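Note that this is a trimmed complex: some chains were dropped, and none of the rest were shifted.
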Amino acid sequence: MPGPRRRGTIRSGVEGGGQVSANLQLTEDGRLRHLLTLEGLPARILTQILDTAESFVSVGEREIKKVPLLRGKAVFNLFFENSTRTRTTFEIAAKRLSADVINLNIATSATNKGETLLDTVANLSAMQADMFVVRHASSGAPHLIARHVAPHISVVNAGDGRCAHPTQGLLDMYTIRHYKGGFHNLRVAIVGDVLHSRVARSQIHALSILGCPEIRVVAPKTLLPRDVESMGVHVHHKMETGVKDCDVIIMLRLQNERMQGALLPSAGEYYKFWGLTEDKLKLARPDAIVMHPGPMNRGVEIDSGVADGKHSVILPQVTFGIAVRMAVMSMVTGSNA
Amino acid sequence: MPGPRRRGTIRSGVEGGGQVSANLQLTEDGRLRHLLTLEGLPARILTQILDTAESFVSVGEREIKKVPLLRGKAVFNLFFENSTRTRTTFEIAAKRLSADVINLNIATSATNKGETLLDTVANLSAMQADMFVVRHASSGAPHLIARHVAPHISVVNAGDGRCAHPTQGLLDMYTIRHYKGGFHNLRVAIVGDVLHSRVARSQIHALSILGCPEIRVVAPKTLLPRDVESMGVHVHHKMETGVKDCDVIIMLRLQNERMQGALLPSAGEYYKFWGLTEDKLKLARPDAIVMHPGPMNRGVEIDSGVADGKHSVILPQVTFGIAVRMAVMSMVTGSNA
C-alpha cells in the first residue's frame, strides 16, 4: 500500500521539464500544490507568493512573531544533502506558522540501511506528514517524491542538484520588487558560476516569467552551460560590459571545489576578472542593488567593501527569505486563506 | 544525591526477566509506569494500550493533529544507538501530545567524556525530565535506567540490544487486531532472522499474552535462538509449511551484516528459500495480511510486488505506530484519563 500514484507517466527522477512540472505543481483549479521549480509556473502564482510574503514580513517585526496558520501540521525537513543554513530558514518559517517541525538528516540515516528513496518517503508519509521540504544532490528528486506522495502531502524543493532552488529564486524576486518596484524596466546581471548554479536557473526562470526585459549572464565560457542562450539571456564574457547600466547585480557564490579543478586558474585571478569591486560597480546604474545568495567568499567573487556597502541588499534578502518560505508553506497547504 | 532507588535488588543491567520487569513496569495499583518489555505484562494492560491508541488514530486524521495531554512535559529521546526512523516516530507522537521534545544523540556526546550511564541519566533527571525514551545497543539498559530514576519519571524502551522493542510489538498487535478483529482464532507466522530480532521477541510475547493459539517461527536453524520452542512457538524450517493457512505473515528485516558473516550464503539464496513471493503467499489464507517492521530489503526478504500488493499492511503499521506511541506516552505519565 504505497502512496497513491498521481495520473500521468512516472518517469525517471532525473529531469525537471516545464510543462509536466507545472501540472504536477498546480491543483486542477490552479492553486499551488507543490513547489518544485519556478520553470513553467504562471506569473499569477509567482505574484501571489510575493504578495503573500509581503503580509508575512510584518509578522517578523511583531513582538510575538507567530501566526497559527499551520498549527498541528507536521513539516518534515528531509535533507539528503547537508545544509544548515537553508534548513534553518525553513525551520524558522515553519515554526512562525506554528507547525511542528521534524528535522531529518537522511544523509546519515535510513538510506544507509539500503532502503529506497520512495520507501523512505512512503514511510514518512504514513507518519501523517503534511509537508516535505526536500534537499537532494540529485536533480529531480523532489519531483520524484511529489509524484508518489498521498494527496494531502505537499513537497517543497529546497534545492536539487543543479536543477532548481525555487524559494531562493523567489526571495530574490521579492528583494528586487521591494527595491525596484517591479520588473518591467530592469536590466539584471547574474555574474559568476552559472553552470553549476541551481540558484541562477531559478532566478532566470523567475525573471523571465515576471517580465524582466533584459537578463544578462556574465561569466567565463567554462562556467556557462552550453544552451544558456536558449533560456532567453544575453551572454557577456566581460564584467565591464556585463554590469554596465544594470539596475540589479546578482553575484553567485564560487564553490571552492571549482578552484581545485581545472575550471579556474586561482581565486586571485578570478577576483581580478570576475569579482565585484567598487570600480566595476560604478559602471552600473547609480541606484543599482547588489545581491548574493550566500555564503559569500569575500575577496573572491565580491569585494568586502561592496558586500557591506550601501548598494548591498544581501542581508535583507535573508530576512525576506523567511517571509517567502512562510508564504510558500501556507499556500501549498491551502492555509493562506 | 542520585535518583532514589526503588525497592528490590539492583542487579546487573543485562537481563529483562518477566516477573521482576512486570513489577518494575507497574505501579502498586496496577497502572503502567514504565514500558520496558511486553514479557510478563498482563493482557489487560496490552488491551488498554490498544484501546487508547484507537482513540488517538482519529487525532491523526484531524485538521489539527494535536491534543494537550502532555503540555509542559519534557520528553527526552535518549538514543545511545542511532535510529532516525524510530526517533522520528516518538518525536511526532510526543509533539502531537503537545510535549516538549529534547533529542539527545548520546552516541556522540556525554559518554565520550567518561561519564557513566547512570550519571548521565541522573543529570538529565535533574533537568526535570518527565520521560526518557531510550534506545541502547545493550540489552537491559532501559531496565537499569528505570530502576534509578526519580518517582515522577517514566522510561519507555525504544529498542534494547536483542532484548525487546515493545512499542513495535504493540503496533503490530494493533495492526492485527485492526484487520482481524482479535487474536483468538489466528495462525501467525514470523519469518526470518528471529535470532537477532528484538522485534520478534516482543511480537511473540504479545501474541502469547493476547491469546493467539498458533504462533509459528519460520527460519533456517542458524537464524533461530536455541531455546525458541520454550517461548511457546511452533518451529518451521520451510516456508511452504511455515506460511500454509496463516492469517498473518510477519516478515523480519534481514540485517545486511548477517550476509557478510558466515550465517548465510547470499542475498539471492536467502530470497529463493525465505523471501516472501506471490507464489508462497498463495499458500496462506486468501485474506492473509503481510507485515514488516521496516526498513525493507526488497528482493531479499520480500518480493516487491508483495510489499506493494493488496495483502500488505506495511504502511498502515507505521501510521498505527504513532497512535500506539501516543497511547503509551500518555499512559505512563498518567495523562490518559
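The chains carry the letters A and B, assigned in the order they are written, with residues numbered from 1 in each.
Basically, contacts are C-beta pairs under 8 Å (C-beta built on N, C-alpha and C of every residue); 3 or more make two chains touch, one makes a residue touch a chain.
Quick caveat, the model's predicted, so the values are computed rather than measured.
All protein chains share one sequence; of the complete assembly in this entry, 2 are displayed, while the total copy number is 3.
Basically, only the chains that are shown with their structure count from here on.
Rounded to a whole number, the gap between the C-alpha centres of chain A and chain B is 41 angstrom.
Per the touch definition, chain A reaches chain B in the complex via residues 1-2, 71-74, 100, 102, 104-106, 108-110, 113-116, 119-120, 122-128.
Residues 60-66, 82-85, 88-89, 91-92, 95-96, 256, 294-298, 308, 312-319, 321-322 of chain B are the ones touching chain A in the complex.
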